[in-house]
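All protein chains but one are shown at their positions in the complex.
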Amino acid sequence: MDPKGRELSETVWTRLDRKAGAITELTIRQLRHRISTWVVLAVGALVMALLLAFYVDAIRDDFEPVDNDGDSVDWDKDGYPQGQENKYGTSDWDGQEYPGSGYYVMTGEIDWNDNPRSHSGNHTWEGQGYLDAEWVDLDYTGSRWSGLIDWGDTNSCQEGDAFDDWYLEWGEACIYDDGSYAFSGKFRASGSVSVPESLYLQWGHMTLASYVEPEPASMYIDEDGILWDGEDVSEIGTEVDDDGDCLANPNDDNRDGIPCNVIWILDADGNEIIEIRADYNVNEDPEESKYLGESSHRTFIIGTGKMAFVMMLGIFIPLFLALGLVRDETENGTLHYLLSKPIHRAEFILYRLLGYLLLAGTYILVLVLLMALVTSLIGPGDSLIRLSDFPVWLGIGLATVLVLAAYGALYNTLGLIAPKYGVYFCIILGIWEFIMGMFTMTLPEASVPMLSISHWALQLIDAIVLIAWPDTLQYAQITSAFGIDSGLPFFWQPPVHTLGTQSPVAALLVSITVLLLITVAMIGIGQASFKNREIM
Amino acid sequence: MSDKTPAVLVDQASKWYGEVIGINDVSLAIDGGVTGVLGPNGAGKSTLFKLLMGRLKPSQGSVRLFGIDPWTNTSPYRRVGYVSESERMYDWMTALDFVTTLARLHGMTREEATARAEHVLDFVGLSDVQNKEVGKYSKGMRQRVKIAHALVHDPDLIILDEPLHGCDPIARTSIMSVIRELGSQGKTVIISSHILEEIERITEQIVILHNGRLLALGNLHAIRALLDKHPHRILLTCENPRHLASEFISEDPVYGVRFPEEGKLEIQTNDLSAAHAILPRVIVDSGTDVSAIENPDDNLESLLGYLIGGDS
Partner (left out) sequence: MSNDGIDIEGGKTRMEVAYGAGDGDDEAKAIVASKEAELGTIFEQSYRPWDGELGPRWTRNYAIFRHHVYGMFRSTGHRHYHPMVRLTIFVILLFSLMPVLMLFLASLTGDGYMADVFSRMWGINRYNLWGQVLGYFPRNLCCWPLLTALVVGGMISDDRKNGTSAIYFSRPVTRLDYTAMKYLSVAVVLGFVIVLSYFIYYTSAIVFNGEGWAYLVDTLPMFAGGLIAGILVVITYTSIGLALSSISQSRFFAAIAFLSVIYGTKLLALLIETQFDTSILYVLSPYDCLAQIGQWLLGIDSNYNHPLAFSLVSIITINAACIALLAARVSSLEVTRE
């Protein structure tokens, strides 16, 4: 084709395309030529691998039954788990007190103000005073863990009045030359006891002991399950306190007048559970395999998406890669080559960002797809591959790419507006975004984090999750109502910015729009600033 | 040039950076041929070029490339090649890559760009090393790559900011021949330097800038002729200066002699060409052995000195 014909066949657009292609390609090649790029990308991949390793490890364990209310533990090491001790009304904090152990019953006392200050008999004593003993139970082990007097370790009493000139430690006794004792603590003896002014003593006896068969700890794991199968909301019935720990000590936390029950609140259509109000200690220890598997899997995806992708990769990759897109060229003096070509400075910024975004975006998408593939293959569920995970992973990828674009544009623009101060602003902004991200995780409805980019990206993930898995809300409710330890309520809360519609789609659109607006606005500001920049 | 507008038109342009003046009320038009922009460091050469390339906005007056304001419009760059004074390049790229990439910014396809890049690299004499990384090049080779990138789109106007700076004599010669070749192809070439001899070997059309002002514009010889009317010195190194001096003092163009140091004779004249005309005859007549003839004033500094009215 002759030059003239070629020119005719070419539109402005194809020429623009070629310029865009050239600058984009140059940008990618430049980034590829820096070791730091590879280090950053490799570290990102390493983080993902580490997460996957933990995930695989957790999946292999097959969600062991977890004792959510902690009553399978034998805290005082007396052979009876807490649940059994609770049932018999004994304390699980006192090794001497267990089902059938007998317990102390107080029968009398000398108060601080009482007048007759002595008493005799065969009792279990507790307090401070002088003892004239006929018989002392040297092997007494009592039922409380503190203040037991060790009779094998008594010394001679010091000179002077006990409890006046000197004091005995709690749990100690000493012997006088005449064979009487001064004591401070608990013991069993027969004899007469006198109590000095302003001290206290009580006495009583232990009930008879009997043998109670200890129950295995496994009886108290997953012992208070949810009757509803977790799938069809129409089958929701009345929940019962299976293990009786609520009924033993009834409460009405949800204030419906009925103790130990659960209220399920459905949405207007009656299809989804939007809130669960349970009385304390009802269904507090359900079977993990039934609820934790799915819930943990989702938590992993959401947590990885939010923390690893948006907050770690999303904030730091642009700091490393986008900060110098135009600024470095100015500093190095290589900008002259590019700007002496027939290309508008505004286009130049756009194509530079495009190049960066292509590299970083491809990287993110590859990582996301790898994560999606691995987790959906080994994740819980009957099907071979969990296809419903993919929209969420893609949503995470979308959120991260949008964040990369917004930060890239922001950092780049800051570097253009303030060539000297800009980088310092970028570092401070990075920290701000990080803190706001943390805030958004815990308090999504707070208003200050709305001033950050990470807030909108996290909201976007929240929205995508609710669209792809509408029952996540129900899982989150079950998890927080019945104390299942999956972390779902920490990592996921329903999206906030629904414009009053409660629709996750609205929230998704709002978030995407905000992120795009920030990107476009930042590019615009950068272009306006760069267009009027004199380049020395 | 088919159109009537000159390639470069600077109309009463001034540029100052805060208090410092870069260019002060400069007006010139350049079209066709090789033009040398001369001036010492800080004269405003680079400022002028940056105004032409739209890097800077004139504080006053206007600058036009092919009739278009380069500050607001990038379209004239289609016809302009620019070699900046910056030494930095993408060191990790090969010369061919470098030129190809920049060629693509003119809207060429990859194939076109590669072909053109190979062509211009051959033109500047780098075709045998075009696949080596630019970082491994010598300074002269780097300058030639920079020139190649400016030529890749076959521009009508080529602006070279100190292309000979820091090059060794061999590189200098080859770059000069490239520039002369361009001039003979009928392109408008603007080249800056602070060394008169360099420019003298390339072109006769010069612009002299000093302290941001336009000092002289036109043919080098014409400017020189003007200068001939000013006091000039010729320094001779000879065996017997006093004897030679007596011979010269009777000649017409010579109005004074001086003995700056042992074995040297300085002749002062008002008409340099006339003095040079009589010089061989007088020396031969005197029979003195002259080992060197120097024109201490024949450099840019003294040229400038005369132009701004000093008498150095």
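A and B label the chains in the order they appear, each numbered from 1.
Throughout what follows, a contact is a pair of C-beta atoms (placed from the backbone, for glycine too) under 8 Å apart; a residue touches a chain by one contact, two chains touch by 3 or more.
Quick caveat: nothing in here was measured; it's all calculated off a predicted structure.
Enquirer: Looking at the whole complex, which visible chains does the left-out chain touch?
Expert: Counting the whole assembly, the omitted chain is in touch with A.
Enquirer: Taking the entire complex into account, which one of A:47, A:247 or A:417 touches the absent chain?
Expert: Within the whole complex, the residue contacting the unshown chain is A:47.
Enquirer: Which residue among A:248, A:427 or A:536 touches the omitted chain?
Expert: A:427
Enquirer: Just one of A:199, A:417, A:435 or A:450 touches the chain that is missing; which is it?
Expert: In the complete complex, the chain left out is touched by residue A:435.
Enquirer: Using the touch definition from the top, which of A:307, A:326, A:392 or A:523 touches the missing chain?
Expert: A:307
Enquirer: Could you tell which one of A:68, A:128, A:296 or A:511 touches the chain left off the display?
Expert: A:296
Enquirer: Identify the residues of subunit A touching the omitted chain, counting contacts across the whole complex.
Expert: Residues of subunit A in contact with the hidden chain: 36, 43, 47, 50-51, 54-55, 57-58, 296, 299-300, 303-304, 307-308, 311-312, 316, 319-320, 323-324, 420-421, 423-424, 426-428, 430-431, 434-435, 438, 485, 487, 490-491.
In this section, only the chains that are shown with their structure count from here on.
Enquirer: State, to the nearest whole Å, the distance from the C-alpha centre of subunit A to the C-alpha centre of subunit B.
Expert: From the centre of subunit A to the centre of subunit B is 71 Å.
Enquirer: Spell out the residues on subunit B that touch subunit A in their complex, using ranges where they run on.
Expert: My answer: residues 50, 53-57, 74-78, 80-82, 84, 86-90, 92-93, 101-102, 104-109, 149-150.
Enquirer: Looking at the complex, which residues from subunit A come into contact with subunit B?
Expert: Residue list for subunit A touching subunit B: 10, 14-16, 18-19, 21-23, 25-26, 29-30, 33, 332-334, 336-345, 532, 534-536.
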